[in-house]
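FYI, not all chains are in this one, though none of them got moved.
Chain IDs A and B follow the sequence of writing; residue 1 opens each chain.
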Amino acid sequence: MYTVGILTISDKGSAGAREDESGRLLHTLVETLPGKVMVYKMIPDEVEAIREELVSFSDGWKSDLVLTTGGTGISLRDVTPEATQSVIDYLIPGLGEIMRMEGYKKNPRAVISRAIGGVRGRTLIVNFPGSPRAVRENFEILLPVLPHAIDKMKGSVEDCG
Amino acid sequence: MYTVGILTISDKGSAGAREDESGRLLHTLVETLPGKVMVYKMIPDEVEAIREELVSFSDGWKSDLVLTTGGTGISLRDVTPEATQSVIDYLIPGLGEIMRMEGYKKNPRAVISRAIGGVRGRTLIVNFPGSPRAVRENFEILLPVLPHAIDKMKGSVEDCG
């Protein structure tokens, strides 16, 4: 059972103008890892707020996995990838690549997502796009990878401890 | 109707030793976006010249889309990706990835293209390889993506204006 943090990044959602459908969906999807949500928040598309929560979910809550939804597009308000990049120790480029390349098959527009995944300490952080449909599709793409990635990341840290 | 700039980058072409077949092909292809070519130039494979034109096509001509052809390979004279990287505000990694991954299916050698795409202000800049065949193939790969990407990029800037 993996411990999971879910961070919804949405100006409209955090202003109360939109239900957090994607965040709710992620709560359900992570059960299949199997995973247990320890911490959840919804915040606006602000680099500093995102950084702060990613650090808190990783270092404070010691989540095995942190999933974000929202802010991965190419508009000026989309800053999730930059915020994520700035807090990870190293990137796992294939996580973003495979979501885009597999996503393109169903919907070519998926390729403009700038979502990334990487490791901070003992926490795997992965960005998902904001729409529920994209969350579901991307989760399915990564489902065969996430448990293995967490095990490799954690196991290896213990090897070296 | 999107406004388009086309920049052909070729030592031989700009020295008059080769027809700009790829640039001409791009003029035809962009009509299908639908797009209208506002500015076109052919220049040698020089980082400073490329940077200067990309800035002029974006900030001066205010193109929605700038397409380059040439200089994306792995020889010492191929500097288009570096020049492009140095003028964009942020990268859209999936544009280069999908051209390489879809291209590999038809021609494995497509994977050594270092073409990138990204955003400068309100302009989407995308590199294509130099050969007419590669230009046509890559344009077809990106055709279902480009109008959406321009709309997202521009729409969002207006949202935040």
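Simple rule for what comes next: a contact is a pair of C-beta atoms (placed from the backbone, for glycine too) under 8 Å apart; a residue touches a chain by one contact, two chains touch by 3 or more.
Because the structure is a prediction, the values reported are computed rather than measured.
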Copy number across the full structure, from 2 displayed chains: 3
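Heads up, the rule we're going with is that only the chains that are shown with their structure count from here on.
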Chain A and chain B: spacing of chain centres that average the CA atoms, whole Å: 30
Chain B-facing residues of chain A, complex: 73-78, 82, 96-97, 100-101, 104, 108-114
Of chain B, residues touching chain A in the complex: 90-95, 97-98, 101-102, 119, 144-145, 148-149, 152-153, 155-157, 159-160
